[in-house]
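Every protein chain of the complex appears in place save one, which is left out.
Now for chain A:
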Amino acid sequence: MRGFTLSDFETMLWAVQWTATLVIIALALGGPLGLLMAMMRTSRNPVLNGIALVILQIVQGVPLLGMLMFFYFGVPVFLGIKVPALISVSIAFTVFAAAFLGEIWRGGIQAVHTNQSEAAACLGLTRWQSFRHVIAPQAFRIALPATVGFLVQLIKNTSLASVVGFVELARAGQLASAATFAPLTSYACVSAIYFAICFPLTQWSRSLEKKLHVVR
């Protein structure tokens, strides 16, 4: 047995890169997919709309932990292949981010008054041009605070990846705790690191929200 030392803390800080990796992958892949979901959900095509709605309801109805298990344990068995933890965990978080960002952005798109797309149509813009230049920029502004808020949720939720043995910040804390028998110190450090990352983002989201209210 050994005591909790600074090097344990450093190991945790080192593990933050894997938390960050998960977040970045989830945003980089889930973001565009979320945009696609938002566009499908606001499209006039009932088929596209329906498909997006079904996907959304499945993702919203299943706990994130369940999805992680599904992609880590379930899918590889089903396909008969071995999938690295990083891949299966990334898929789960990508799906998660796509669904929730999609809903946030759908709300933003729908909050832009129909007058705006009508004005764009009257000027001879195509539906895509109207979305790209008129609707999306306004929707983005409206949805920015909620998007940053979701980012905070995403960062905290990556801790669930520890359940399937993926070593990110929370899992590093577990390992340190097991090695040092200092759970209180270990988990206090983990929490402090999460807080140090998320608190500024939460504040940013708050200030964005205030700014938006002033403008509207």
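We adopt the following convention: contacts are C-beta pairs under 8 Å (C-beta built on N, C-alpha and C of every residue); 3 or more make two chains touch, one makes a residue touch a chain; residues count from 1.
Here, contacts and distances are computed from a predicted model.
As stated in its UniProt record, the chain not included in the shown complex is "Amino acid ABC transporter ATP-binding protein, PAAT family", which appears among "3-methyl-2-oxobutanoate dehydrogenase (2-methylpropanoyl-transferring)", "Cytochrome c", "Acetolactate synthase" or "Amino acid ABC transporter ATP-binding protein, PAAT family". Between the chain not shown and the residues A:123, A:178 or A:196, the one that touches is A:123. Counting the whole complex, the residues of chain A in touch with the unshown chain are 115-116, 118-126, 129, 133-134, 137-138, 141, 215.
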